[in-house]
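Read through the structure below, which is laid out as structure tokens, and then see the notes.
All protein chains of the complex are present and in place, except for one that has been dropped.
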């Protein structure tokens, strides 16, 4: 069980659970739909990493913003992109959150404070500084969160973005989802320091870490980080150690990592974990959890139906939106 | 007087002195020649920083390589580019080290182990990794030195280059000439950490520092760093605190820094300093120093004469060397 | 077009840009500047002095000095633009744009489209071009690369009147606009650098804008249409004056905006003269002159009396030695020779 700085309410705990479940089930169904040929393109999914998206975004207001990566489904749902508009986007439908133009790697919606996800590794790490800069210049009290992988911390963009945010003391939380691998490459092959958080001191930036398989721990650490950023005390780097239960993208046989390692991490699955925590902490019952499950399934089926029935974009849409 | 790890020979001390004097006098004369309209283009000069170029390069073999920056005159002379071919390059003559195609910002000569200097800030920091990589793959025992400014440490290239070199354990010494300013911008405005060396730990790289106004100290620190790199124990970052006595480029009135600061650093001039050290350590006499001065002046006058009398490139040369 | 009244107020491009920027900053609090060495007290006011005096009026909160981090500059400008601000970002030399191509090409140009039209990115990026004896990494004219990026607009300013009008339009435009300015034309160094040319022109003190996407005819002529920008425009004008004595009558167009291109003005001229030449300091192969030539070869082919010619920098890096630099970039003599040649074909 997590050691938390503050008490967690029933609402928060059940909210985190529902969010993680929604992401997990979304990803599972999407994968099947992809294999069945209903969803085109490719997929980078986040089963196993749900606690990070859920734990961080639960601390954000709708007016706060996030940037995301090639693996954005969980971030999108957690920040408030509806299952309908996320799913429809994967279907390439005009009702999708990017009207079919973005696709899986670019999920996002300004209406809920999420840029189209940036599929260039590290790409969000510089763009997010502009979000933070505008919040600071306009004194809006908003916060920006930049999700990125440990692999992205080797990009020049990580360096320039973090240093710029530090120097300008911008209200940004850089959230590293360290899932140990960038595609087939384990972090220890591409970094001599074991933690991305070890890099923050190079910029005079505070870093914290959280167990990325524990939604309550992430929630807690993110709350502290976001509060700090919002209060004007500059950016912070929050590293969450996590694991993707699936391949890097569809069709990755994961031959580069051991079954033993996978089993070890599967045992840390954040969803059963929070279920146990909720019951143990007396924040909810098995019945509450069953109810959550049903409501997620309903939402998911509705989203699939909606997506199937939604119209495709018009061919003429292709040349819209190039320029404003 | 410097505290040195090893004893310094008369030869080394006088060599460092002569090298610094050569650079200083070269820069001073070049500036006059520029003002008189003999030398075209622009100039980024290194008066005040001579101890770094001299102290580092005195430890390198001709077969070792360096990369340099927009401010390369000192590095070029110290690595062995002749005054004649450096000066002729500034004159735009075909006898220049780059046959007139490079100019002030691109001085270099493969014959002495120096790439054409790279005038994109941070540009050398990635390219140097390929030098180190080839030395390592071919087991040649060569070392590469990458000179860069503290301002360059904010470029993505610094990050990617240093991390790559670390991960691959390449025989590279990254020498930061921290002269406190990048153009008009003082380092404390663009970094929350005071030293570039503070950034090495982010890559698991060892860092050392040296008084960049003391050629013997630089010599000593560089020797240790270069030995380490050569022995296969990976890259090292050596930071030398120094100061440019002149503007960033020709015509910079230096209004962004105080006269008091300038005076403080002028008092640390590395050339009088080594003269005092030489005499105090009994490594040479005033007469030796006078002799050095004369020989530098002779070499300089010869280089100017040579450059004046050298032919310009042919117009048809312009389209040579685009492709091999 | 600039009036030539006797009371005219002549200023340089650098001054015109400064004035246009200052007016926009006064008008709209969402406009800010971001770049290296732009606002440091006692500093340069940007690499070519365009921002001198602005920090005093607007404060350093709106004139944001950055680390040497082009990716962060472009990324910060883009991010702020997406949030509704109107940044003017600064590259000291356009050569450094290659350090932030991801932010420009993969992010800024595509963010609106990827969002399905929900976002816009009203950012300006100013970038000085041109060879000035500084060698291969400080002398490029990289505008053609950006002409190939859907989602970006590309402006080249050649005189003070249009500089002011266009920088103001660029700030108000809802898209990423790259404004390329030629170092030799800023006018801060006076006539000398530009080979005796007067680099000032009449610029109204009052508010005006000049539309992005509109070309201007700088010289009327019957025999040959020349499209030229920046310093090549002036060289073409001088060559045309010299050749007028020989009865060759050139029409010269300054496109001012390369994307979107004012094809109407150009085609009208080409249909009249039957001949087309494009002149630019960017290198020849794959330069924007190729695009204009290709468009003309599609849309005006039946009006053409002979080959379409391009005069451009030779396909080489910019060499430093002045004699070599002059050899690679289009000189007045080279332009004049090409005109003669073309009139004989």
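Letters A, B and C mark the chains in the order given here, with residues in each chain numbered from 1 onward.
Everything below uses one rule, namely that a residue touches a chain if its C-beta (ideal position, glycine included) is under 8 Å from a C-beta of that chain, and two chains touch if they have at least 3 such contacts.
Note that the structure is a prediction, hence the values are computed from the model and not measured.
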Partner chains on view for the chain not depicted: A, B, C
Considering the complete complex, identify which of B:40, B:55, B:74 or B:116 is in touch with the unshown chain. B:116
Of the candidates A:19, A:178, A:191 or A:209, the residue in contact with the absent chain is A:191
Going by the contact rule already stated, which one of C:18, C:110 or C:334 would touch the omitted chain in the full complex? C:110
Contact footprint on subunit B, counting only the chain that is left out: 65, 96-102, 106, 108-111, 115-116, 118, 120, 123, 125-135, 137-138, 156-157, 160-161, 163-164, 167-168, 320-324
So which bits of subunit A touch the chain we can't see? 40-42, 92-93, 96, 98, 100-106, 118-123, 151-152, 154-156, 182-185, 189-191, 252-257, 312-313, 315, 317-319, 322
Absent chain, residues of subunit C that touch it: 95, 98-99, 101-102, 104-106, 109-110, 113-114, 135-137, 144-145, 147-148, 150-151, 259, 283, 285-291, 293-294, 296-299, 301, 304, 306-310, 314-317, 319
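Note that only the chains that are shown with their structure count from here on.
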Most centrally placed chain, judged by C-alpha centres: C
Suppose each chain is reduced to the average of its Cα coordinates; what separation in Å results between subunit B and subunit C? 36
Per the C-alpha means, the centres of subunit A and subunit B lie apart by a whole-Å value of 46
CA centre of subunit A versus CA centre of subunit C: separation in Å? 41
Where subunit B touches two or more other chains, by residue: 154-156, 189-191
Mind pulling the residue numbers of subunit C that touch at least two other chains? 66-67, 69-71
